[in-house]
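Below: one structure in structure tokens.
A single protein chain has been removed from this complex, and every other one stays in its place.
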Amino acid sequence: MESTTITAQQALEAANEAAFLTNNLWILVATVLVFIMHLGFATLESGFVQRKNTVNILFKNCMIIAIGLLTYCLCGFNLMYPGEEFAGSFFGFSGFGLNPSKADLTSAYGNYTYWSDFIFQGMFAATAATIVSGAVAERIKLESFLVFATFLVAICYPITGMWHWGGGWLAEAGFYDFAGSTLVHAMGGAAALAAAIILGPRLGKYTPKGIKPIPGHSMPLAAIGVFLLWFGWFGFNGGSVLSADAASVSLVFVTTSLAAAAGAVGAFFTGYMLFKSHDLSMVLNGILGGLVGITAGADQMGPMAAIIIGLIAGIIIPFSVVFFDRIKIDDPVGATSVHLVCGIWGTLAVGIFGAKAGLTQVGIQLLGVLAVCSFSFAFSYGLMSLIKAIMGIRVEKREEIRGLDTAEHGAHAYQVMETATYTSIK
Amino acid sequence: MESTTITAQQALEAANEAAFLTNNLWILVATVLVFIMHLGFATLESGFVQRKNTVNILFKNCMIIAIGLLTYCLCGFNLMYPGEEFAGSFFGFSGFGLNPSKADLTSAYGNYTYWSDFIFQGMFAATAATIVSGAVAERIKLESFLVFATFLVAICYPITGMWHWGGGWLAEAGFYDFAGSTLVHAMGGAAALAAAIILGPRLGKYTPKGIKPIPGHSMPLAAIGVFLLWFGWFGFNGGSVLSADAASVSLVFVTTSLAAAAGAVGAFFTGYMLFKSHDLSMVLNGILGGLVGITAGADQMGPMAAIIIGLIAGIIIPFSVVFFDRIKIDDPVGATSVHLVCGIWGTLAVGIFGAKAGLTQVGIQLLGVLAVCSFSFAFSYGLMSLIKAIMGIRVEKREEIRGLDTAEHGAHAYQVMETATYTSIK
Partner (left out) sequence: MESTTITAQQALEAANEAAFLTNNLWILVATVLVFIMHLGFATLESGFVQRKNTVNILFKNCMIIAIGLLTYCLCGFNLMYPGEEFAGSFFGFSGFGLNPSKADLTSAYGNYTYWSDFIFQGMFAATAATIVSGAVAERIKLESFLVFATFLVAICYPITGMWHWGGGWLAEAGFYDFAGSTLVHAMGGAAALAAAIILGPRLGKYTPKGIKPIPGHSMPLAAIGVFLLWFGWFGFNGGSVLSADAASVSLVFVTTSLAAAAGAVGAFFTGYMLFKSHDLSMVLNGILGGLVGITAGADQMGPMAAIIIGLIAGIIIPFSVVFFDRIKIDDPVGATSVHLVCGIWGTLAVGIFGAKAGLTQVGIQLLGVLAVCSFSFAFSYGLMSLIKAIMGIRVEKREEIRGLDTAEHGAHAYQVMETATYTSIK
């Protein structure tokens, strides 16, 4: 009799362990997908900059993922998720060690291990800094940017993240941001805006004769970037379910994809209306806009709401890009339009289409957006100003004209001409 | 006593739920893999076209995935899988709503959710249109192609798909096509053939002096495309098991990989025999041919059969490419050879090596191939003719010579020369 009872309990425990295995596995697979978004950003940004700054942007993106993971490990993770030891609602810090005890290793949250949690969140944290990299491209000093990125990931991102995901005051206020339209994208976009303002535009961009278009040097690289970002977004949004829950994750996949698709269509038509040609860079950014837009409510929307959110995000993109150019804020890749503007739109959309849709929720969403963006903007403005005063932030005029590749790296991204080959092509 | 009984049942239910979690997760991961095939097609096709048409092909591929998902959501999914409400054996349609009821959300098929089913099938549907894009490249009008792709995904693909996978007459007849050698690849290939015939060859391709080779502009892009397609094929074939069943999915991985590998080897030797040089584009298409070939029977073959199927597909490729050039059907990327010819071969191979191998099965397979390809060819021929009559399908001669990038998009794919950088390279 007793043995029967025990067996049934054992069986239940085994079943729960099997579910835990699957839930944890999904967080890890999602981590891999979020990781490859860094290649997406690297190729997107290098495609959208000029040939002479390609090595520089690749170098920055390699270092950002490295710095992002290390600083999040050293500091950010525990600042953001203070756990039981300390949980103030504005700042948290539980102290940290690089070698957690064996207890930490085996301790598991509901659906995944401590380590899965860290590495998934670490990949997220690193994306916040990457968003800035595109907006300041082609003119910022490499070291200055790396210092900026380090502090952004180490301090600013975890603090605002803690407000909602760490159980802080925004969580208490009823703010909802599923996977980070505000906490990752608008936060990074506001930092990008602050940095772009302090840096000023690229030489020759805004002239008395008008705005000079500076097209990116490789559309294939840019397109590869957008597809990889969409690919990774399945992990970014899907992993944010924080389990492999079948209903939630599959719904998130549908809403994420439909919003991205609608973003392309929205940008297709608006881009054609504004520019009278089929502008690939608008469609690419339209897809990203749709993805950023759905991120805040990807688990709460039906297909129709997802399509509307993505479509509007796609429509916003060309207008936003034109707007920032009009006010002479130079953002070579459109990061501010994609991440800040569509991030804000997506966060507000939760108040319009989400589970608790209504004016009150719109108000709460607006409060969250304002709080996070203001903090991020102010933090970034202050930090960038400090770095400017101490070590300078902008490369010399001569270097900017020559290109950062030769100036900072002594290298070219491409070896176009080899005497023998070149002759034989002719 | 009673509580013990309940616990054991509960444990069994928990175990079944855990298995459901894993099965559903695999469909979702497979979806992500099939998604990235769209980047594979985008890079493959852009690598194989001329530099002056690169933006155009990238633009088409971005829009196809967007249009594919949206039209499949609006129409195709329910036409293809009519479910219980209506299931005629030639056409099905259950009516549809963009906001399914909560019942739909939680309802699950055997191994995965309603949403997982939709998004996995939606990614499949979009590939069918993508296959056409390569064959009509460098000369088709952008809008005309997008209209064509929309109707192909919305109507043609779901109807022929329904014949087999939706439980229609081909399913009843005993036709077997595991993951779509016929239903996706030959179907798309036949559409590509019809479109290429109506469009006619690129200017200067077939001259009185002979056939002019027009090499692609970037072999790295083409190679990236083929590797990504192979990568995605693990999801395309593996996900078609429709569960994470260990024996089936792992066997499918082995047969898929061995067929691809054998396809490379087959094309390597045949290509060398025919052209007396190691032709990379043949090996790349040989890999794809092997993958298309194994797709119909990937769950039924042993390693030896998989290798033979792939090898023969790889051998077919160079002959087929030469054949279509001889009859002056211009297919810039070889899509017809890869998807139509190897798709037919793979479908027939199920009758030769499959579980029910025999003359009868070969006959049934032939019937299915003929039915699907004829329908797709006729549908596409009619649709393309209609579009030609209404809005035209071919760009102007002047635009074709200049390239579609400047003509349709006002852009260049690459900025090769920047005064400063260029000078410093010299």
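A and B label the chains in the order they appear, each numbered from 1.
Basically, a contact is a pair of C-beta atoms (placed from the backbone, for glycine too) under 8 Å apart; a residue touches a chain by one contact, two chains touch by 3 or more.
Only a predicted model underlies this, so the values are computations on that prediction, with no experimental measurement involved.
*Asks:* What residues on chain B make contact with the chain left out of this view?
*Replies:* So the residues of chain B touching the unseen chain are 1, 4-5, 7-9, 11-12, 14-16, 18-19, 22-23, 25-26, 29, 33, 50-52, 215-220, 223-224, 226-228, 230-231, 234-235, 238, 244-247, 249-251, 253-254, 257-258, 260-265, 268, 275, 277-280, 283-284, 287, 302-305, 307, 401-403, 405-406, 412, 415-417.
*Asks:* For chain A, which residues reach the chain that was dropped from this view?
*Replies:* The missing chain touches chain A at positions 4, 7-8, 10-12, 14-15, 17-22, 24-25, 27-29, 31-32, 35-36, 38-39, 42-43, 46, 54-55, 58-59, 61-63, 65-70, 73, 98-100, 105-106, 108, 112-116, 118-119, 122, 142, 218, 221, 224, 408-416, 418, 420-421, 424-426.
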